[in-house]
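Note that one protein chain is taken out, while the other chains of the complex remain in position.
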Amino acid sequence: MPSAAISVPSSDRLVLGFDLAATFVFGLEGASSAIAANLDLLGVLALAFVTALGGGIIRDVIIGDVPPAAFRYERYVVAALVGGVIAFIVLDPLSHVPSWLLISLDAAGLSLFAVSGASKALTFGANPLTAVIMGAVTGTGGGILRDVLLNTVPAVLRINLYATAALLGATVTTIGIRRGLPRSRMMVLGGVLCFVLRVVAAWQHWGLPRAGAL
Amino acid sequence: MPSAAISVPSSDRLVLGFDLAATFVFGLEGASSAIAANLDLLGVLALAFVTALGGGIIRDVIIGDVPPAAFRYERYVVAALVGGVIAFIVLDPLSHVPSWLLISLDAAGLSLFAVSGASKALTFGANPLTAVIMGAVTGTGGGILRDVLLNTVPAVLRINLYATAALLGATVTTIGIRRGLPRSRMMVLGGVLCFVLRVVAAWQHWGLPRAGAL
Partner (left out) sequence: MPSAAISVPSSDRLVLGFDLAATFVFGLEGASSAIAANLDLLGVLALAFVTALGGGIIRDVIIGDVPPAAFRYERYVVAALVGGVIAFIVLDPLSHVPSWLLISLDAAGLSLFAVSGASKALTFGANPLTAVIMGAVTGTGGGILRDVLLNTVPAVLRINLYATAALLGATVTTIGIRRGLPRSRMMVLGGVLCFVLRVVAAWQHWGLPRAGAL
């Protein structure tokens, strides 16, 4: 019963497990991009770190929770770096994962980061608009930093409803919490909506319109 | 009598109107760049947001006013996004605007951001050097982030006296305020100087020297 699990403090094993798993997956993805760009071991680990933790670090600097949580709890750094090391050793590990599974894992990470980012911003007194934007930043900021460092236009601004799904999840979570509904249930609901939208969009090749295509 | 208008609190309608207009124009410009880079609707809105509000966000994080003002007052986000939506619907709207008008609007936004950024930094206890740099960062930071995201060398570091004009306006404002002259008048003076320098530089193709060209 995930909704109950997420209502307990963040030390709860299930939530923590999800959070570390998402950090690990994002670290793996960042490292794979770095390997494709021919960076060395340090570059691969740096990109794993930035991709997995960058979004949360930007959020925490903006809402004023410094040093950012990513630095205060060493398990997050460890999860990101383990992802990086595995990517480095098992050369291009993501190519061995079926794409439906990879997209699902990534979408799960995006969902978790988006709803937890929005929820945390509200806890720190942010207004609803800020909370929604912080949810999207938590989910997509790491990927944006990764692509800026690798000198490409950020993929999260281009691929099928990626940032849009994060905004949806963060918005549902924010509206629910502000209306006094249980935080845990709104996070689950927001996360599920984000996950479903992103996975279906990837599967059906849905995308937002481009200008001039209306 | 603008000098009087700017001396009243920031809730004053005229100042607020200018500020929102500048945010709108910068949003329009950021969105147009995103459209030219073939981003989808979300990417266009994200670039409108970053271009219009990024400079002020960097300033506020550096001077310690978090969450940044751009997030606390929803009207700024709305102004930036309205600019983005209009750019998206009216495909390439800036191509329909005479270039002298576009350069003037942009220079007005730059001027307003530069002097208000310097003034705010002083209010937060920054020393004069920091205030001048924060003025330039407020005026040019959004454009720099936009170009980094779109994977080009920032135009504001290259085009005719753009950042230079912002530094001039911020410097005049800072020196005047620190000498005890009326804040409002120094902001108007700094803003006018920034505006005039930038517009004349664009018109006359003035630029700073490059190394080796001395």
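Before moving on, here are some points about what is shown:
Think of it as A and B in the order they're written, each chain with its own count starting at 1.
One rule holds in what follows: a residue touches a chain if its C-beta (ideal position, glycine included) is under 8 Å from a C-beta of that chain, and two chains touch if they have at least 3 such contacts.
As the structure is a prediction and not an experimental result, all values here were calculated from the model.
When you scan B:99, B:123, B:151 or B:204 for touch with the missing chain, the hit is B:151. By the touch rule set out above, chain B reaches the unshown chain at residues 61-64, 126-127, 129-130, 133, 144, 148, 151-154, 157-158, 161, 163-164, 167, 207-212, 214. Interface residues of chain A facing the missing partner chain: 35, 37-44, 46-47, 57, 61, 66-68, 71-72, 74, 77, 87-89, 91-92, 148-151.
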